[in-house]
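Only one protein chain is missing from this complex, and each of the others stays in its spot.
Moving on to chain A:
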Amino acid sequence: MQGATLSRWTMSYFALACLMLVAGQGLMLAGYGYPAVAVSAPETLVLVHILAIGWLSLLMAGALLQFVPVLIARPLVGGRFAAPALLLIVAGLGALVGGFVALSGAIDLPLALLPLGGGLLLAGFVLLAAVLAATLLAARPLPLPARFVAVGLSALVGAALVGFAFTLALSGTSDNLLLVRLVADGVDLHAALGLGGWLSVTALGVSYRLLAMFLLAPEAERPTSRIVWWAASLAIGLVAACIPVVLLAASGVTALFAAAFLLTLAAVLLYGGDVVHLYRSRKRKQAELNIRATFAAFGALLLSVALLNLPGVRAGEGLAAVVYLFVFGWLTGLGLAQLYKIVAFLTWLEAYGPVLGRAPVPRVQDLVDEGRGRVLFWFYYGAVAAATLALFAEASGVFRAAVLVQLAATLGLIGELIRARRLCIVPKALRAPVGMVRPHLFLPTFVSRR
């Protein structure tokens, strides 16, 4: 038994993810993609994939490489593939975005970039999923949070496969009728597998463990948590079942999606109950900022899933606004809130681990400035709410103003992460005891430690 060690490439995943979040919001601020053009326009696809793959998926992948071993109390299997997977995903995203730009006609690039990007992304995500699946396989029977991760990884591979199929059809590489049907009717299921199955189900599972850890709450497996897993898995299963339905051009996709959304709503409500229970049974009196900022994300999750259950929203114009709330209120809000804690903790362990117990060291909370963080999170969530309402109201000027505030808050929070990495906030007397390791901003330290 070795316990959990620092995942070598997690900070690199996080750093690239943050860059992509800034790039995505920068494009929105510049008026690129929706709402200036249609939801299905190539410009919007550029934007959506920078955010879904570049920001959210890299963030989740980096977090899983660090925390799956914590979920199952076993070391990562095949951690040496973490860096190649990162390279494949980043290269794939670059090619895919290049392909979409070619589709938009803005720059004359070869359309072959699309299947190249789709293929590289599929390879990168399969490699990542294989590392995590091999790690999980060694730990059966899996604790409940790890079973959420297993479902999420299946959805990731499903989303990547469907996405790769799209690139074959969109680039004209293949004119197979089945692929054409998939592109015509399968965009919703691709998005549901990616944003719902991969990013959200995984986040729910990991949060069960992390919330209990951060709140010092007992980690009993509650029956409701198991129902959440079943409901979420079934919902993903129903979405996956849409793939053959679409390929065969049969009817029933609408009904399957309606059932999946209803199951998702049930799962989210039960999950909310579990979170409240965890919060009430906590031993830590004052929840830290990362937990408080996470509650706003849970609110956005509940609201957006409830809205998605309205048939009018699913078919109508409000859909883009609800998806915005889901991506920025729920997934991005949760991601930024947890990064705020995780980066500080991992940096503390990397910097002061070698001298713990031998010299006075700062506490983890000495690496962050919660007062500044709190203000930034208020601005962030306020801006997300305003941007969502602006999309509902189709007020694109207000939308861009809100995105400006949102981007500024994000940059501020990333600045706080950098200050934590650089140990800027730590009181001088404690900052650099003899024998500590000064962490690199985002690359692993290769010095061998004694």
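Methods note: a residue touches a chain if its C-beta (ideal position, glycine included) is under 8 Å from a C-beta of that chain, and two chains touch if they have at least 3 such contacts; residues count from 1.
Just so we're on the same page, contacts and distances are computed from a predicted model.
Looking at the choices "Insulinase family protein", "Universal stress protein", "Spermidine Putrescine ABC transporter permease component PotB" or "L-lactate dehydrogenase complex protein LldF", the name in the UniProt record of the chain not drawn here is "Universal stress protein".
Of the candidate positions A:L216, A:A393 or A:L441, contact with the hidden chain is made by A:L216. Across A:I89, A:A160 or A:V361, the residue that sits in touch with the chain not pictured is A:V361.
Where chain A meets the omitted chain, the residues involved are 1-5, 69-70, 73, 213, 216, 218-220, 283-284, 345, 348-349, 353, 356-358, 361, 363-364, 449-450.
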